[in-house]
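Quick one: this structure, given as C-alpha cells, is what I'll be asking you about.
All protein chains of the complex are present and in place, except for one that has been dropped.
Read from first to last, the chains carry the letters A and B; within each, the first residue is number 1.
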Amino acid sequence: MNAPTTAVGQDEASPGTHPSGDERFARIDEAMQKHAFEQDALIEVLHAAQEHFGYLRTDLLHYIAHGLKLPSSRVYGVATFYHLFTLAPRGEHTCVVCTGTACYVRGVDRLLAAIEAESGALPGQTTPDGRITLEVARCVGACGIAPVVVFDGNVEGGQTEDSTLDRIRKWDHHGSE
Amino acid sequence: MSVHTLRIDEKDVSARAGQTILEAARENGIAIPTLCHLEGLSNVGACRLCLVEVAAVGGGTRLMAACVTAAAEEMVIQTDTERLREYRKMIVELLFAERNHVCSVCVANNHCELQDMAVAQGVDHVRYDYLEPTCGVDLSHQRFGLDHNRCILCTRCVRACDEVEGAHTWDVSGRGTLSRVVADLNTPWGASETCTSCGKCVMACPTGALFHQGSTVSEMIHERTRLSFLVDAREKKQWNA
Partner (left out) sequence: MDQNELRSIVEAERSERRPVQVRVCTASACLASRSREVAGRLRAAAEGAGLGDRVDVREVGCLRLCSEGPLVKVEPEGVLYERVGVDQADSIVGAIGGGTAEARVGDLSEPFFARQLPIVLENSGAVEPERIASYLAAGGYGQLRRVLREMTPQQVVEAITRSGIRGRGGAGYPTGLKWATVAKMPPGRKFVVCNADEGDPGAFMDRSVLESDPQRVLEGMAIAGYAVGADQGYVYLRGEHPLTIRRLRLAIDQARRLGVLGSGIFDSPFNFRIDLRIGAGAYVCGEETALMASIEGRRGTPHPRPPYPAQSGLWGSPTLINNVETLANIPAIVREGADRFAAIGTASSKGTKVFALAGNVRRSGLVEVPMGTSLRTIVEEIGGGAPEGRSIKAVQTGGPSGGCIPAAHLDTPVDYESLKALGSIMGSGGMIVMDDRADMVDVARYFMEFCRDESCGKCIPCRAGTVQLHRMLVRIRDGQATRDELHRLEGLCEMVRHASLCGLGQAAPSPVLSTLRFFREEYESRLIGG
C-alpha cells in the first residue's frame, strides 16, 4: 500500500495544495468535510472517490478509512458489498446490458450471449486490451422500450443482436485506428 | 425486576425482563442448538439454527430466532418439533455443501461445533451439490492461520475482535455466497496493521477456519469457553483491566 500518509486534517485541504500532489484527493477531502467527517458518510465518500478516480484503489480506501477514523476492514467490507463500487479499473468504454424482468422477457439473454461472444468478456469483466467493460444492470427504468443496453451512459432501447454488435464493433474500430 | 412466565416445551419457566428465549431456556436446562451465538458477544440471528416455534395469537406458530427474541409473558414455545429438526438438518447440510469441509484432515476434527451440530441433528449425508469453491488459506500470520474452506460466515471472529479486543481487524467482504472474512483491506493477516495477535478470534471460531499454527488437536479444546469467561470477568469487574 502506498497511500499518501498524511491524514486529512480538518483544515488543511485547501484546493491546489493537497499534500499528495494529486488534486483529486482534495475532492475526497471535500466530501468528507461536507459530512463533518461523520463515519456515517462512508458510502457518500466512496461515491465521491469513485467519481473522481474511476475506481476504488486500495490506497483510496486506506485514505478514507484514515480520514473517517474507521477500521479499514469495515471500509473494505462496505466497498465490496455494493455492486456499484468497483475496485478494478474500467475499460475505455462500458456496455451495460439490462437484465431486468422486462428485458429478460424480451429476450435480452440472447443479446448478452452475443456480446459475450463478440467481446470475450463476461459481465463484470474488461476485455484484455482494456477497451470494453461489460456489465449487467437490473432494470435501468426504460422497460417500455425493452430490451435496453446502455453504451457509455447512453440508454438505447429496442436493441437487437445486430444493432448491439454494430455499436461494439464501432468502438473496436475507433480504438484501433 | 419484573419477571415473565412462559412455557417452553411444556415446562413452565420464568425469565427476567430483557432475557432472550435462548437464555431463559438454557437457564432451565433446555438445550437449543446455536452456531452464530457465542456467550459474551452480541447476537446477530444469522445461522437460524436456534429457530423455535412460538404460538401465534391467531393460531398456528411463528418461527423466531431464540437468540434474538425477547422472552415475553405467556409465550408458548416449542424448541424441538419435527419441522424444526428437519430445517436444522437442511441448514447444516447447506453449510457442508457450501465450502470444503474435509473433517478428516481438519485441525478441529472432533471438537468442531459444526461437526457436533451435524451429529446432533442426525446429518448422515448431504442432499445438495457440493459447490467446491476455490478458497484460500492464509498462513501469513506467525502464530495463527485462516482457512476459508472451513469458514461458515458466523461472524463470531468479527464480533470478538471488535467487541472484546476492540481492534476490528476482521470484517466481511463481498456479499451472498461470495462473502469472505477479511483482515484490514483484504491484507494478509500477518501484514495487518490492526491485529494485536491476541488470539480472541481463534478462540471464538466454531470450526477449524481459524487455528493456531502448528497446534495439535488437543490444544484447541476448551479454547472457546475462555472467551466468554473473559467477557464475564470483565463485566463483573473481577479484573482491573
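Following the convention adopted for this analysis, contacts are C-beta pairs under 8 Å (C-beta built on N, C-alpha and C of every residue); 3 or more make two chains touch, one makes a residue touch a chain.
Note that the coordinates shown come from a computational prediction; the quantities given were computed from them, not determined experimentally.
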Residue among A:26, A:46 or A:134 touching the omitted chain: A:46
Per the touch definition above, residue among B:55, B:76, B:97 or B:135 touching the missing chain: B:97
Positions on chain A contacted by the hidden chain, ascending: 38-44, 46-47, 74, 77-78, 81-85, 99-102, 104-106, 137-146, 148, 154-157
Hidden partner chain, residues of chain B it touches: 44-48, 51, 63, 65, 68-70, 86-87, 90-91, 94-95, 97-98, 127-129, 131, 152-153, 172, 174-179
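As a convention for this text, only the chains that are shown with their structure count from here on.
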Centre distance in Å when chain A and chain B are each reduced to the mean of their C-alpha atoms: 36
Parts of chain B lying in touch with chain A, wherever the complex brings them together: 162, 168-175, 182-187, 193-194
Interfacial residue positions of chain A with respect to chain B in the complex: 1, 58, 61-62, 65, 71-77, 80-81
